[in-house]
Every structure is written in structure tokens, then in C-alpha cells.
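Apart from one protein chain that is not included, each protein chain of the complex appears where it belongs.
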Amino acid sequence: MLSLDEVRRIADLARIEIPEAGVAALQQQLNGILVLIEQMCAVDTTGVEPMAHAVDVTQRLRADRVTEADQHELFQSAAPQVEDGLYLVPKVIE
Amino acid sequence: MQWEVVIGLETHAQLSTASKIFSGSSTAFGAAPNTQASAVDIALPGVLPVLNRGAVERAIRFGLAVGATIAARSVFARKNYFYPDLPKGYQISQYELPVVSGGDVLIVVDGVEKRVRLTRAHLEEDAGKSLHEDFHGMSGIDLNRAGTPLLEIVSEPDMRSAGEAVAYAKTLHSLVRWIGICDGNMQEGSFRCDANVSVRPAGSEVLGTRCEIKNLNSFRFLEKAIEYEVRRQVALIEDGGKVRQETRLWDPQKGETRSMRSKEDAHDYRYFPDPDLLPLEIAPGWIASVKATMPELPGAMRSRFVADHGLGATDAATLTSSKALAAYFEEVVRLVGGEPRACANWVLGELLALLNRLEVEADASPVAPGALAGLVKRVLDGTVSGKTAKEVFEAMAAGEGEADAIIDKRGLRQISDAGAIEALVDQVLAANAKLVDDYRAGKEKAFNALVGQVMKASRGLVNPAQANAILKKKLG
Partner (left out) sequence: MFDLTISALASLLRDRKASSEELTRLFLGRIARLDPGLNAFITVDEEKALAGARAADARLAKGEATPLTGIPIAHKDLFCAKGWKTTCGSRMLADFVSPYDAHVVEQFDRAGAVLVGKTNMDEFAMGSSNESSHFGPVRNPWDRARVPGGSSGGSAAAVAARLVPAATGTDTGGSIRQPASLTGTSGIRPTYGAVSRYGMVAFASSLDQGGAFGKSAEDLALMLNVMAGFDERDSTSIERPKEDYARVLARPLAGLRVGLPKEYFTADLAPDVAACVTAAIAELKAQGATTVEVSLPNQALAVPVYYVIAPAEASSNLSRFDGVRYGHRAADYADLNDMYRKTRAQGFGAEVQRRILVGTYVLSHGYYDAYYLQAQKVRRLIARDFTQAFKACDVIAGPAAPTVAFPIGEKTSDPVQMYLEDLYTISVNLAGLPGLSVPCGFGDHGLPVGLQLIGDYFDEARMLNVAHQYQLATDWHRRSPPGIG
């Protein structure tokens, strides 16, 4: 079960701000979901191949050709902040 | 205490495909911002990746070139983290099942061969670029590079000095260009190295705590950054401190490494198989057909140059440092009709100096292999002396034509006719009675002075050995 600190850590990892007053309620909801999930944890799955895809086929490959034209003006019409063709974001610190 | 340095390299080679690894956008360098960022590259809602065959084929070429195992089945995974140059919030990479495993690279350091083992090489997509020029206190994001195919080549921690690390990086750099999978342009970021560096007491079997150093976009920075990092770690430990496992950034201005703030929080990438991409299967037939198109590899060629041509390991390594240079050398040998050591001396000497001066590859040399072969032949058959030949080479480099034409035009043909030399010698003896007397009085030095006068009178064109012999005879 998740502690309050774990809830905060996960929210941080997922980049979702949780108001401090809401952490306890969220913890309770998430733990309710984990109780549901844990029903499958005890199943013996020794030797069972994990199923990552709904279909058992392999990756199709695309020919190495340039097929895309420049549409940045159309795409950037949806952007919150743009200048000189660049998406602007709060200063990135390396 | 004696410290042993342990280095492993992670190298990102941009693959030389026309289009991106998961979209049909161009990978060409230098376009205006975001003009090569398609719906898939900017991760619009609903878009999906489709894998580029060209990228996979280049990974196969690499696997074959380093004697690695090419996975019959490999899997693409998502590496999840938030960063503005990573549009999806995850990078598509390979994690548990990479396309290439194992293999090795032979490097030559101080004339000695060393084997560096590879852990793996996997396909992944490049991120975009954050431009830190000031946009009213904000950063600008250009996603043209996002989705460019990368092969991340991970070495084992087999290197023991900055010199070895540089030799490995150079060998790998030469190899990826040799097999035509990467243009190797380091200024444009086509070939980038991260170094994992640790130190341990000499003789210890236990690895020290390592730091990963990023932003090493030249061989010189790679060397300097490792040397700095080793000094930093040793000083830290000797002062009673501990090395903290972290990612550090090389600052070329300051010549030091520093902790990366953006990587400070412990990363939890939450890798899982990408549900949008199915397992990549590579059939043996595909590998065989790629194999059929592989050129002779630099390692094999190097061994051949040593065994068949009698060249030293270092010379052979230099000649095979690029495919263009090796091809140039082989063409000169073919046109001269043998004499590989003489050919090698010319290629490694005058030609390399010229190429370095002009900053061009051998295939763009102003002196073509045929032209150099023509000159080498004239040296070998005694038409010109080695010294004069250098003058001819410079003239060829300046575009004055073929060796023979320059030799004739400039009158550089070596004088080997005994009669002509005797006449010259007679003139010199007549004009330098004092030197003749000195010589006869037992001053050996006077003889050399007389030879010098003969050479001067002939503008350096007489065969010195012949001139010597005739002088001796006349002074008898």
C-alpha cells in the first residue's frame, strides 16, 4: 500500500501537482485500486510468456523515404507559445 | 597510492538514413527550426510510429562489422521522462532485448593492439534541441532532430586511460563511416560520446563508483574531460571523500566537469515494451544479404597491410583510419605496381600533411592517386631525387599538372649522364683551386665542400652518389 510520501513521489514522477490537502484522499483512492489489482498478484505464472500485444505479429518496416512536407506553421497554430518557429518553454537548465 | 582508471564509452551514432526512424521526415542537418518536424515527430495526439527499414539495416551492418550477435527478435521499449525536447514524454529505445549484442573493436595504442569488448548496440530515436539563447527568459525548442535514428553503442569498461578511450572512439568513428552507417560529423552531433569513468586502487578487482560525463563532442574534449574527471575523483578519494554516482556535464570553456542539475533527481525511467511497436524480427536471409554488401573491414585490411605489405602496425592503422584513405593508398600501390612501403611513406607523409592542411578527406584530394603514383615512379626510377620530388608534389597540389610535366617544365630531371657530370665537376675543380689544395693537404672537409659546389652548380639535379664517385676519381 502506498504511503503519503509515495503518493507525492509518484505524482512528482508523473508531473501532476497535488495540493497538500488532497494527498490523503488520493492515497485512499489509489490504495483502493491497488487492493483490486493485487487480486492478480498471487496467480502462479511460472513459465508464462508475458503478453505485450493483443496480436502475435511482428513489426512491419517502412522504406527509407522522405514523405513529410513542412507543416510547422499549421502545427504551431495550436502551440501555447512560439517564436521564430521555436516552441517556447520556461528556461531549461542542464 | 597507484590508481587504475576504468572507462567505458556510450556512443551515439546518428544513422545516415534519409528519413527518421519512425516517421517520413527528412533527417538533413541545418533546416530552419521545426520545418522537419512532422506530426509524428512533434507527437500530436493520435500519431503512431512505423519503423524505418534503413535504420535496422544499418544496425545489422554494424553488428556484422564488430562480430556481434544480431538478435532474431528485438523489442522497442519506452523510456519515460519529461523534458521539453522529448515530445512524447518518452524516448523509444531498446532495453531488455537490443538488436545487437556483444562483439568487439580492436584498437591500436602505441603500436600495440587491444581488444575492447562491446556490451550491446541498440536502436533509438534522438531528441530535439533546446536553444538557450534568451527568448525573454525562456528556451526555444527545435524538434528537427527529434526522431533521427541513433545507434547507441555501449562498450564494456575495458579502457584504462584517456588515450585508450580516444583510440577506441576514433576507431569506432572510422568504422561507422567505413561501413556507411553514419557520416561521423562531430560538429553536427552525428557522433557523440558519453564516458563512464571510475578509479580504483591498482590491483583491485572491484569497480569504483562511476560518473557519466556528457557533452563530449570532440576527441580532444573526450580526452580532456576524462583526464579532468580522473584527477577530480582521485583528489576526492585521497581527501577522504567519496565519489557520488551521477551524470556530469563537460564544460569546454572552463575545462572541467560539473554535476547536471536536470539529472539530479534519481531517475525512474519506467521502461516497458512500446505497445505501438511490435517485436522486430530479423531473418537470417536478411543478415546474409547485408553481409554480401559489406566492404573489407578496416581491421582485416590493417592485418593484410602488415602481412602482405610489410607495414608497421601504427602505419597500417593510420592508413585504415578512413575508407577513403585506405582506398587511396591501395590505388597508388596498384598504379605503381608494387613498392607498398614507398607508397605508404608518401601517403602517410606528404599526402596526409596536405589533407590535414586542407581539411579534406582523401577522396577529395587535389592530388589524385594516379598523380601521386606517377611521382612515386619517378622517384623509384631515379628521375628525381626524394628531395626534389617534394617540390614536385607541392606543384601538383597547386594544380600545376602531372609529375612528368612539372619535372620537364621546371627542368628537375636528375642528371645521371656521366659525361655531363664530369664536365660539371671539371668546372667546379677549376673554379675552386683552394679547396682542391686543402683536400690534397688532407682536409677531408674540403671534399664535402666540393660536392656541395657540384650540387649547387647543378641546382641540385645531379645524382649525389654519382657526383661523389666522379669527384673522387678526378681528385684521385
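Each chain carries a letter (A and B) given by its place in the written order, and its residues are counted from 1.
As a convention for this text, contacts are C-beta pairs under 8 Å (C-beta built on N, C-alpha and C of every residue); 3 or more make two chains touch, one makes a residue touch a chain.
Fair warning: this is a prediction, and the values are worked out from it, not measured in the lab.
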Message = Among B:E10, B:E227 or B:D276, which one touches the chain that has been omitted from the display?
response = B:D276
Key: Residue, one of A:L4, A:I33 or A:A69, that touches the chain absent here   = A:I33
Touch residues of chain A, complete complex, unshown partner = 2, 6-7, 10-18, 26, 29-30, 32-41, 43, 45, 48-55, 57, 59-60, 62, 71, 74-75, 77-81, 87, 89-93
Inquiry  = Under the stated touch rule, tell me which residues of chain B contact the chain that is not displayed.
reply    = 39, 42-51, 78, 80, 82, 84, 87-90, 141, 268, 270-272, 275-278
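Assume only the chains that are shown with their structure count from here on.
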Inquiry  = So the centre of each chain is just the mean of its C-alpha atoms; given that, what is the distance between chain A and chain B in Å?
reply    = 41
Interfacial residue positions of chain A with respect to chain B in the complex = 13, 15, 52-53, 55, 57-68, 70-72, 75-76, 81, 83-94
Request  = Flag every residue of chain B that touches chain A in the complex, lowest number first.
outcome  = 17-19, 23-26, 32-39, 42, 44, 50-56, 73, 75-76, 82-85, 130-132, 135, 137-143, 249, 260-262, 268, 270, 273, 275, 277-281
